[in-house]
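Here the complex is missing one protein chain, while the rest keep their positions.
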Amino acid sequence: MLKVEALHASYGGSMVLHGVDLSINRGEIKALMGRNGMGKTTLMRAVMGLLPIRSGKIIFDGKSIHGLRTHEIAALGLGYVPQGREIFGDFTVWENLQLSMLKLPRAERKIPEVIFQYFPILASRKYQKAGSFSGGEQQMLAIARALATQPKMLLLDEPSEGIQPSIVDQISEILKKINADTGITILIVEQNVDMVMETAINCAFMEKGRIVETCSIEALQENESIIACHIAV
Amino acid sequence: MDFSIQILNGLNYILVLILVAMGLVIIFGLMRVINMAHGEFFLLGAYTVVMTDHAGLGFWPGLFIAPVVVGIIGMIIEYLCIRHLYQRFLDTILATWGLSIAIKQLVIVIFGPAGLMIKPPLPQLVSFMGIEYPAYRLFIMAVALMTIGLTFYVFLRTDFGLGARAVIANRDMAAVLGINTRKMYRTTFTFGSALAGLAGAVMAPLMSCDPQMGLGFFIPAFLAILVGGTGTLAGVLVGGGAVGGADSLISFIYSPVISQIVVFSLVIIVIRIRPQGLLGSRGRG
Partner (left out) sequence: MLVFALFPLTGNDYLTVQLTQYIVYGIFAMSLSLVWGYAGILCFGHAIFFGIGAYVMALITKGMIPGFSGFITSGWIGLLLAVGAAAFFAFFLGYFLFYGRLSGPYLGIVTLALSVIAERVAVNWYYIGGFNGLTEIPALAFFGWEIRGIRILFYFVLAVALCVYLLCDWLARSPFGTILAAIRDNETRAEFFGFNSANYKIATFSIGASVAGLAGALFATVTEFVSPTILGFGFSTEVLIWVALGGKEVLVASFLGAVVVRMLEAFLSDILAYYWIMILGVFFVVCVMFFPRGIFGSLLSER
């Protein structure tokens, strides 16, 4: 579904990605792990077109997307839930969800009912300002918002950051359910090992702007030391 | 008796100032561009009316054409210059500054440096509440109010407004959600310019149209935004009211020169105490 080849990108003047090679298959849930500052967020932003790419290729669903503008990439079916959620605090839940559908004429703008099934909290708080929500609720809103356009793939950057464990579990369950129901491909950047073990099928490790290892979650479960190798300080 | 006329004149000025400032704040809030040529858009609007008047068509066609013409000019300028400079904030100020000089000279080249006057299109006086007041000024206030109302409506109730406010709040996320930010910039700049053009057109019969008139509205408009807050549309109402009102009041009691000094000092004091403006919020100024 998504293939990144030899990607080089810089951020603020210094080269952060030094030739990233990563591929994710359709319907897969893959986790990307690594210490802080290794380039995980930069990779996501580069894929979404929010950062300029020095060299390399990004192929999404068979199409080459490097060099495209962000909204075009979004239109092709990539949804992004950034680190820190970044929802529009001054807008209501309803408005936040509407934003992804502005291109459609009013009549066609139905927020898929399933979204409210996945995130029942949002249904009851449709007209509340998003800024008043707790961290966990905001995260759900952020995911819901990304799902509103019915994307083919979802990129999540540290969804568990700053959220209490019970909600993290909830989110993990929801993500698995969505993947099972719709076959959506998911790439999660995470530092939370438990969540990764719960949710993902495969895992990749990033160090200093490069992917250094990939393995399946089963392999990880058998041999925890792999994680220690790449994550421990 | 005389006082109520002054109040009405003051209101007149405030409303037009808000019109100009609105365009400026929208462009700044959305695109992070300080358009130094905004005063010149005002100027172009006024001179469009002058042109139609001299061409024998009179004032009214000019009033309708002016925002369109100025909007188109704004669009062209955005396309040719500004869109290359989005990453370079300070340079946009300089570039629009240079443009304002060029535009002003162009006007001088075509029309000459002296002030031109056109007759007010509604010369009658209207009497109400014991005073007689020029109908045209009432007309201006009506137009200004309607336009301000329309702008607020567009921003708060329409899809475009929602998208625009999203871009103002967080440009990257808006793009991630599928909003074409570049197109939004172009539309915004066009709209902002058109607002200034309308203001200029509507004020033209009341003022001597000389090439310096743009600056005379740009500076107070900018000060109004500083006072009200650079990120909010409602702030413009407050800022415009404060700056415009203070200016009118002090000009009337003392003199225009003193008024400029006093208003300016007051603005500096307000900013010193509350750098984000009266209605602004910290962090996004």
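Chains: A and B, in written order; residue numbering restarts at 1 for each.
As a working rule, contacts are C-beta pairs under 8 Å (C-beta built on N, C-alpha and C of every residue); 3 or more make two chains touch, one makes a residue touch a chain.
Model, not experiment: these values are computed from the prediction.
Enquirer: Determine which of the presented chains are touched by the chain that is not presented, and list them.
Expert: B
Enquirer: Touching the hidden chain in the complete assembly: which of B:Ala55, B:Val109 or B:Leu125 does that?
Expert: B:Val109
Enquirer: Please pick, from B:His54, B:His84 or B:Arg157, the residue that touches the omitted chain in the full complex.
Expert: Of the listed residues, the one touching the omitted chain is B:His84.
Enquirer: Touching the hidden chain in the complete assembly: which of B:Ile93, B:Met117, B:Ile131 or B:Met207 does that?
Expert: B:Ile93
Enquirer: Over the whole complex, note the residues of subunit B touching the chain we left out.
Expert: Here the touching residues of subunit B are 34, 36, 81, 84-85, 88-91, 93-95, 97-106, 108-109, 215, 219, 222-223, 226, 257, 260-261, 264, 268, 271-272, 275.
Heads up, the rule we're going with is that only the chains that are shown with their structure count from here on.
Enquirer: I'd like the Å distance between the centres of subunit A and subunit B, where a centre is the mean of that chain's Cα atoms.
Expert: 42
Enquirer: Which residues, counting only subunit B, touch subunit A once they are in their complex?
Expert: 159, 162-163, 165-166, 169-170, 172-182
Enquirer: Enumerate the contact residues on subunit A facing subunit B in the complex.
Expert: Residue positions touching the partner: 48-50, 69-71, 74-75, 80, 82, 86, 88-91, 95, 98-100, 102-103, 106, 145, 149.
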